[in-house]
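A single protein chain has been omitted from the complex, and every remaining protein chain is retained in its original position.
Let's look at chain A:
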Amino acid sequence: MRLLLPNPGLDDRIHSYEDLERMDKEEAEDRPKWDNKAQYILTCVGFCIGIGNVWRFPYLCQSHGGGAFLIPYLILLVLEGMPLLLMEFAIGQRLRKGSVGVWRAINPYLTGIGIASMLVSLLIGLYYNTLIAWIMWYLFNSFQDPLPWTQCPLNENRTGYVPECQQSSTVDYYFYRVTLNTSASITDSGGLHWPVVVCLLAAWTVIGICYIRGISTSGKAVYVTALLPYVVLAIFLIRGLTLKGAMTGVKFLFTPNLMNPTTWLDAGAQVFYAFSLAWGGLISFSSYNPVHNNCKQDAIILSAVTGFTSIYAATVTYTIIGFRATEKYEQCISENIRTLLNAFGVPENSITTSNYDEAFLHLNSSHPDTILGLDIKICDMHKLLSEGVEGTGLAFIVFTEAITKMPGSPAWAVLFFVMLLCLGLSTLFGNIEGVVVPLKDLGVFPKKWPQEALTGVTCVVAFIFTLLFAQHSGLYWLTLFDNFAGSVPLLSIGFFEMIAVVYIYGVDRFNEDIKFMIGHKPNIFWQASWRIISPLIILIILVFYLVTQTQQQLTYLVWDPDSEEFPTLASIPYPPWINAVIFLLAGIPSLAMPLYALCRLIFVRVPATSQLTSAVHLQVLPQNL
């Protein structure tokens, strides 16, 4: 495929090979540099492995049925994830600029891709750090025994618990009422909830200090934030496997369901998000590498590590989920036994867990009316294993409940939330890199400002924006951002990136670059995937996503103590003005590239032609001396 769009002036915008060699030998570049290769790899691993690996991947794996999901996931990891990864690594290493600089160098009309990456990184960073703030709140509150989410407050006359807590559960109450003070709808903002504000302040300060000098400080922080989660996961794995019911959970995770066409779609989307592609952070990070760094090896290593970690985290998560489900199941059965014993007045040990089923059948056949009046709950293990196992529900409700049932709960709670904190922080480093460096390249900040000032200003401004999530309706705003800011825009940016590199920069030039950097051309697998396979996969996923999103009714789940389905979350439609917000979140970043190209075409092209001719003259003169 020799399709190549005309791209004049490309050589003037990028370093030539001689320049690169010279910069490499003399180390004359003024860009920051990695202290060693390990720092770079750990930063990328930390960036890719985030909270989603703990609470998104295991849910997908289980809902599509373990084995049936892993195969599409691993196939798409290789066909879609790895080529895009190598492409971002190589282009960053070759052009040695952040995401805006890279696309501007390839063609000034493509700067919109970089701007889109920056906007997406900013929007995702805002709500991601709110999650970090919530995690910090739980972490700060884990240093006490008993844990605060094991207790319900009493009502006024001390005869019972607060009804909201009584009807749901202590963990639900603690999350929705104490931590967030959730209102009943997104329109009901209800003012700021100060514990969240305080934790947001803590979260942005921690990010600020870790990134205060750019990668020279964050590169040191990743030694902890990227490695500690693996250690904690190992501890949890050992603890989890010794718990009762762990293997039930793991079996449930890996038992295949019927093959669903959406399995491939979900697997593809998950691979895309897992690799943090199109955020711009990876391009920035690899631009700090030495010129001859073996980026192909890095891409393969990173893909393998991400795949392995996803499965590893999923296994650990499901041992804990299996334990919790078993505990709840046994509790349910015990309660039913108690009800039966009390109603029929039979001695205590006549009905036990082992003969519960026969006893129940016997009693049901002999006294059906009494049984009906008793309100015996149906104890469904399958339902218990499937409930609340995604997203915030997993971390703050299911896991916290499971931890309270383990001996030594505060220690386990601290470990768990420290792990989540590290996972989140290391992803945020890449995120903030994808925001600060493009802003610097675009000239939003004055050139004289040191890195500390850039980080400081970014963190302060972002803190003010995240106060949106500190409102009582913050949870609903966060879910909105999660659903719309991070899905369609990333896919469209990824698609444009591939098209830009393959058909505007030129895949032949790209191959030559890689040959220059690592010594050999990428083989037929990479060629086929860059030119056809990966763009096609992304396009298919994008189209299906758009189709399903537009067909869906815009509803969301609310915590409403006055609703009939309480404690189950009620589903209510969004208010009509939400469409404008969704357009801002998803539409603007996706359309940034065509919009910028159009604007440049209209406003910059005509006066630029005269500038271009004079620029050419200036370039020619010194060489003639």
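Operating definition for what follows: a contact is a pair of C-beta atoms (placed from the backbone, for glycine too) under 8 Å apart; a residue touches a chain by one contact, two chains touch by 3 or more; residues count from 1.
One rule holds for everything that comes next: contacts and distances are computed from a predicted model.
Peer 1: Consult the UniProt record of the chain that does not appear here and report its protein name from "TAF1A polymerase", "Acyl-CoA dehydrogenase family, member 9", "AP-3 complex subunit beta" or "Collectrin-like domain-containing protein".
Peer 2: Matching the unshown chain against "TAF1A polymerase", "Acyl-CoA dehydrogenase family, member 9", "AP-3 complex subunit beta" or "Collectrin-like domain-containing protein" yields "Collectrin-like domain-containing protein".
Peer 1: If I consider the whole complex, including the chain that's not displayed, which of A:141, A:303, A:392 or A:458 touches that chain?
Peer 2: Spelled out, the listed residue whose C-beta touches the missing chain is A:141.
Peer 1: Pick from A:16, A:151, A:167 or A:555: which residue touches the chain that isn't shown?
Peer 2: For the chain that is not drawn, the touching residue is A:151.
Peer 1: Looking at A:21, A:387 or A:452, which makes contact with the chain not pictured?
Peer 2: Hidden-chain contact among the options goes to A:452.
Peer 1: When the complex is taken as a whole, what residues of chain A touch the one chain not shown?
Peer 2: The missing chain touches chain A at positions 137, 139-141, 143-144, 146, 151-154, 158-161, 198-199, 201-202, 205-206, 208-209, 212-213, 217, 341-342, 344-349, 450, 452.
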